[in-house]
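With one protein chain withheld, the remaining protein chains of the complex are depicted in position.
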Amino acid sequence: MGGETDIINVEIVVPNQTRYLSLIGNIAEQVAKALDVYTGDRDALAYHLNLVLTEAMVNAIQHASPSDANKTVRVCMQICDKDLRIFVYDHGQGFDLNAVPPPNLDALNERGRGIFFMRTFMDWVSYRKADNGNVLEMYKKLA
Amino acid sequence: MGGETDIINVEIVVPNQTRYLSLIGNIAEQVAKALDVYTGDRDALAYHLNLVLTEAMVNAIQHASPSDANKTVRVCMQICDKDLRIFVYDHGQGFDLNAVPPPNLDALNERGRGIFFMRTFMDWVSYRKADNGNVLEMYKKLA
Amino acid sequence: MNISTENRNGRTILSLKEERLDAHNSGELKDYILKLLEDGHTRLVIDLSGVRFIDSSGLGALLSGYKNASLRSGSFLLAGLQPRVQSMFELTRLHRVFDIYPSLREVPDGN
Partner (left out) sequence: MNISTENRNGRTILSLKEERLDAHNSGELKDYILKLLEDGHTRLVIDLSGVRFIDSSGLGALLSGYKNASLRSGSFLLAGLQPRVQSMFELTRLHRVFDIYPSLREVPDGN
């Protein structure tokens, strides 16, 4: 309250298997629902954070799996006052996020909407080398 | 699956305010519900993990608050195969857990059941110095 | 804390509209009950049917209400405990202390 800054940090490491998507997504929803600073629709925010984390984690599993066993995926959520940051780490070869074009929505492709969702629901998305691998970072201002 | 070891790690840092108890408790429930290795009643486990984390976090807030502003509480949940460990860190003066007697259940005291719940629902509980402060560790075998 | 209060058949019924009764809201419940007792409402019923989680502080707030109602020769009944909440009372043997009713309907009139 008052002049204090509200800091929430959640870090999750799970096996890089799709059966942990719901755990990550549900935790993101719980975090969204606890965000008193957010004046918008908290249930919508919960869905959107669930979605962008799900999409990012699926990409880390499907496009960036290293070859060694016991592989894990690490995700972080940081809230500092009204700044929300989500980090999803992978150990793949990486890719050029800026070269991914918006999807052709009339083309009826079965794939290619993940990054579109991230860009739609978050204020910005970046991808870069970090920690012996790569990190996808998503930022949203909780206005 | 197979010979692999399932590792889940969740670390949460929140302001040391009781309004974050439900976030921590709800995340613990989500983790419990994702534990395929657990053959027991997962809904009961969810309640019990919610409870012991709530009790431990309340103690960190009420008995171990440092004097500086922007205080936070840190909790970790680690699952490695069938071993579940919960850590709750505080920066207070510490106390002697082994000197806390079981509560007199006939005395109708309004307080003093927190550690009793931890000891009841977890296989063991310890408290020691760690990381410039103290850590309460709770262990449970997910048989 | 979200509590709805109603007078019915000689009793004051407090329905807790919170999923959790924990250290975050139990202090408020305790004060609320004390205030009612001081105002002369000494036949209290706590409807816990909406509460799916209770911690030691929640049990403590209810014990405070029970003790203070007894001091004033009042009554303090509990109703509608969900199974896991009920089991917390059993573990702490508080089910022997409180008068517990399956639901509000089972609570006898207070006149």
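Letters A, B and C mark the chains in the order given here, with residues in each chain numbered from 1 onward.
Everything below uses one rule, namely that contacts are C-beta pairs under 8 Å (C-beta built on N, C-alpha and C of every residue); 3 or more make two chains touch, one makes a residue touch a chain.
Remember, predicted model here, so these are calculated numbers, not experimental data.
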Contact set of the excluded chain (shown chains only): A
Which of A:Ile7, A:Val58, A:Cys76 or A:Val100 contacts the chain that the document leaves out: A:Val58
Touching residues on subunit A - with respect to the absent chain: 18-19, 21-22, 25, 44, 47, 50-51, 54-55, 58, 61-62, 105-106, 108-114, 116-117, 120
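We adopt the following convention: only the chains that are shown with their structure count from here on.
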Shortest chain-hopping distance from subunit B out to subunit C: 1
Euclidean distance of C-alpha centroids - subunit A vs subunit B, Å: 27
Touching two or more other chains - residues of subunit C: none
Subunit A residues counted as touching two or more neighbouring chains: none
